[in-house]
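With one protein chain removed, the remaining protein chains of the complex are shown where they sit.
Note that the chains take the letters A, B and C in the order they are written out, and that residue 1 is the start of every chain.
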Amino acid sequence: MPAPIVEPPVEPSAALPAAPTPDPARVLFRWPVRVYWEDTDAGGIVFYANYLKFFERARTEWLRAAGVQQQMLREQEGAMFVVADTALRYHAPARLDDLLTVTVALAERGSASMRLVQQALRGPTMLAEGHIRIGCVDHGTLRPRRIPRSIQRVLDAS
Amino acid sequence: MPAPIVEPPVEPSAALPAAPTPDPARVLFRWPVRVYWEDTDAGGIVFYANYLKFFERARTEWLRAAGVQQQMLREQEGAMFVVADTALRYHAPARLDDLLTVTVALAERGSASMRLVQQALRGPTMLAEGHIRIGCVDHGTLRPRRIPRSIQRVLDAS
Amino acid sequence: MPAPIVEPPVEPSAALPAAPTPDPARVLFRWPVRVYWEDTDAGGIVFYANYLKFFERARTEWLRAAGVQQQMLREQEGAMFVVADTALRYHAPARLDDLLTVTVALAERGSASMRLVQQALRGPTMLAEGHIRIGCVDHGTLRPRRIPRSIQRVLDAS
Partner (left out) sequence: MPAPIVEPPVEPSAALPAAPTPDPARVLFRWPVRVYWEDTDAGGIVFYANYLKFFERARTEWLRAAGVQQQMLREQEGAMFVVADTALRYHAPARLDDLLTVTVALAERGSASMRLVQQALRGPTMLAEGHIRIGCVDHGTLRPRRIPRSIQRVLDAS
């Protein structure tokens, strides 16, 4: 099923908080994403599930820019970030060859999880936005654990 | 980033309504989904974005079972269903070779959109659940339009 | 880039042996695959890389039908099948809602690898065909190793 829908959304939705748009001052990171054939579907536009991939690429690069490599996090700390919940709203479609900007803003940082607000934009047009909750788990047991102190500090400084 | 997290979720989330679990009497449809290599990630478990694919396969088969073929909907009515927003929560991981059951329940049916509650289960264990809002749009303009009457009737009877 | 091309292929290709079509007597297994939105691209047809997924689903079910579960193979024998090379030719496009049949035929069985010939068909029309070479490796080192005897016997009997 193709992803997007024209603005405004057809009906108010209970699934997203009323005002997900982050304070621009809190936008920590921007990452470019090009749309290729692999990202599109037969509706001619980006398949909606693929925005989760775009958002994750931006989160990964945001962490990398802050010095956090997930492979090393696993090896050195035995910790792993996992996605606990996602809420996305689709506003307008992206098409083949579009160059998107994906943003990452840290909305909340808890001791064992964090909530990010992310957007995909084409120029000034917001195409999709979402809240992503990430939890920190033990790599072996997959049970929740504290985010390592060193990473908490990096997040708070970002 | 691997998908899931152990229960209960690390922190209460604002992104999902408090009680997404549908009245079992309203569960309309169940569809089996097998987990293949393509669905997994390096965390050893199903990649969280892929639950959106599993949910869509079940919705498509639910519509097909009700006599609605999306390709024909486009050709005969010029209408197309698109995903307007999604909210998913991940509870427990699925692994290679798992056989999942994906459910579809119609939570709300408006004139131009509908909201579905869906779950992915392995036996009695709920792995992921989500709210999916689907809008009906004109195939050419992608602008919202009424769900064709014939399909409204099918949905209400389901 | 969309997958397919009309028959006959534009030019003879050096990449596939001249006669990949298996002796029908050797077709061991058939598996149905439905085309969903996730499988298509903006060309309106199935994205060519996804035939590798369809082929793998059929191989996995072929092995499962013969009593070989890959998760168990890893845990009990420390062995894993990996793809060593693939050669696919695309003949005609598949579209949304198509119901395909994917075949598996064992063309060669060596001591540490095997070669399969697979096809994707819609009714009598062949859409794509391929040769897939699978190697058996040690799960830990990823180094080639013998296919376990019990599985060699299953393959030879199939």
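The definition used in the following text is that a residue touches a chain if its C-beta (ideal position, glycine included) is under 8 Å from a C-beta of that chain, and two chains touch if they have at least 3 such contacts.
Remember, predicted model here, so these are calculated numbers, not experimental data.
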{"item": "Touching residue (missing chain; options B:F47, B:W62 or B:Y90)", "value": "B:F47"}
{"item": "Candidate in contact with the missing chain, chosen from C:L88, C:A105, C:L127 or C:I151", "value": "C:L88"}
{"item": "Selected residue (touches chain absent from view) among B:E38, B:E77 or B:D138", "value": "B:E38"}
{"item": "Missing-partner contacts on chain C, residue numbers", "value": "1-6, 9-11, 13-17, 43, 48-50, 52-53, 56, 59-60, 70, 80-90, 93, 110, 112-113, 115, 131, 133-135, 137, 142-144"}
{"item": "Absent chain, residues of chain B that touch it", "value": "1-2, 37-38, 40-45, 47, 49, 95-96"}
{"item": "Interface residues of chain A (partner: the chain not displayed)", "value": "34, 36-38, 53, 56-57, 60, 64, 69-71, 95-97"}
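The criterion applied here is as follows: only the chains that are shown with their structure count from here on.
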{"item": "Identity of the most central chain, Cα criterion", "value": "B"}
{"item": "Farthest chain (mean CA position) relative to chain B", "value": "C"}
{"item": "Centroid distance [mean C-alpha coordinates] between chain C and chain A, Å", "value": "34"}
{"item": "Overlap residues in chain A, where contacts from two or more other chains coincide", "value": "1-2, 43, 49"}
